[in-house]
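The other protein chains are all here in position, but one chain of the complex has been omitted.
On to chain A.
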Amino acid sequence: MPPKLLDSPAVKVGLSISVATGLYGVSFGALSAASGFDFWQTMALSLLLFSGGSQFAFIGVVAGGGSGVAAMTASALLGLRNGIYGMQMNALLLPKGKLKYLQAQLSIDETTATASGQSDPGEQRRGFWTAGIGIYVLWNLFTAVGALAGNALGDPKQWGLDGAAVAAFLALLWPRLKGREPWAIAVACAVATLVAVPFVPPGVPILVAAAVAGVFGWLSHARSDEGLEPDIDPYPHRRGDSRGDTGEGAE
């Protein structure tokens, strides 16, 4: 890489977010293997689905005994926010022609946050593509490492891999719990889930919670971008104002 490119603040942020995000592909790969997915199924999720939360959701539902259709539905609902990111990135980066088909696949939490945190259009573009390509390559590489390691481990419970899944979901949720309403939604959905578990097939309680969250979103009028925070904040020192400055969506 030419030294000039490394002088770009957005490229630096993009590279560091790539490493941080890519590394936790290990936990996805290992958990997926422990949940009974074979190597290529695990890789298909990272290569094609490429959205951490939705991938964890898919394997999490299956690990809990849920059906394929429940896993697919939970994963798709969790990915709805990527549509919002796509809209933001389309407005911000103005991709031309076929480029938008590639850019769409990379429109996820971290790339959106990296690009939106910059104010210069060139920097926004460099931030998006550095984070996007970096995360894509490393996420898939470390997914493969995790999947191979997970298969070699043997009994997943002995290694606490079911506990690792719990921790992963809490870690994905945590950065989104800013303020009273996100907490209220999280608690209401957690309670709805636990109440539903004994009465409906595995996987369905998650969809019950999605319905509760949807009603919450429909009825309330809090800030419109809550819940749309990256798993790893590319701009941790600017906590609270690193997002939503795309000129879009702010109420």
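General observations
Note that in this section contacts are C-beta pairs under 8 Å (C-beta built on N, C-alpha and C of every residue); 3 or more make two chains touch, one makes a residue touch a chain; residues count from 1.
Heads up, the rule we're going with is that contacts and distances are computed from a predicted model.
One subunit of the complex is not drawn; among "4Fe-4S ferredoxin-type domain-containing protein", "NADH-quinone oxidoreductase subunit K", "Branched-chain amino acid transport protein (AzlD)" or "Lipoprotein", its UniProt record names it "Branched-chain amino acid transport protein (AzlD)". Touching the missing chain, out of A:P9, A:G154 or A:G214, is residue A:G214. Across A:S107, A:T130 or A:T143, the single residue that touches the chain missing here is A:S107.
Only one of the listed residues, A:L77, A:A115, A:A131 or A:A144, touches the absent chain: A:L77.
Although one chain is not displayed, its contacts with chain A can still be listed: residues 20, 23-24, 26-27, 37, 41, 44-45, 48-51, 53-54, 56-58, 60-65, 67-69, 71-72, 74-91, 95, 100-101, 103-105, 107-108, 157-174, 176-177, 182, 185-190, 192-194, 197-202, 205-206, 208-210, 212-214, 216-218, 220-222, 224-228, 231-232, 248-249, 251.
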